[in-house]
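Note that one protein chain is taken out, while the other chains of the complex remain in position.
Right after this comes chain A.
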């Protein structure tokens, strides 16, 4: 077992087989730097619980294909990314820091899926983005590529 400590001082025990999906921790273990507790100063306990949930489910990924559990994993992944934006960004930052490739891809794909075909207004509202471009700068982008701002697929709904 490997012990991980979140930045709010909570400790979590994780099986080595699960935790080595993180390239960062795998390297630490290989270098013998993971003897006691591994502190993770960038990750809070709420996010770490999510990440560990993912790691535990994705243990023995290779075996899933043999035992026909792929559909089960797919379903888990779909459920897993069903979270709010704030939480999703926390997991993305954690996946990036811990270097968990599959988790990073899953979460970034989910973020992109939510933005796909959305209108500027919808994205601005969803992500609460303040416009710091001048009117001229904004108009210049639109004039350069009017193609990007028209089309039946553009979706103005916020969800």
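Things worth noting here:
The rule we apply is simple: a residue touches a chain if its C-beta (ideal position, glycine included) is under 8 Å from a C-beta of that chain, and two chains touch if they have at least 3 such contacts; residues count from 1.
Keep this in mind: contacts and distances are computed from a predicted model.
Hidden from the displayed complex is a chain whose UniProt protein name, among "F-box protein At3g16210", "Ribosomal RNA-processing protein 42", "G1738 protein" or "F-box domain-containing protein", is "F-box domain-containing protein". Although one chain is hidden here, its contacts on chain A can still be listed: residues 85-86, 89, 92-93, 96, 104, 108-109, 111-113, 115-120, 123-124, 127-133, 137-138, 141-142, 144-149, 151, 154.
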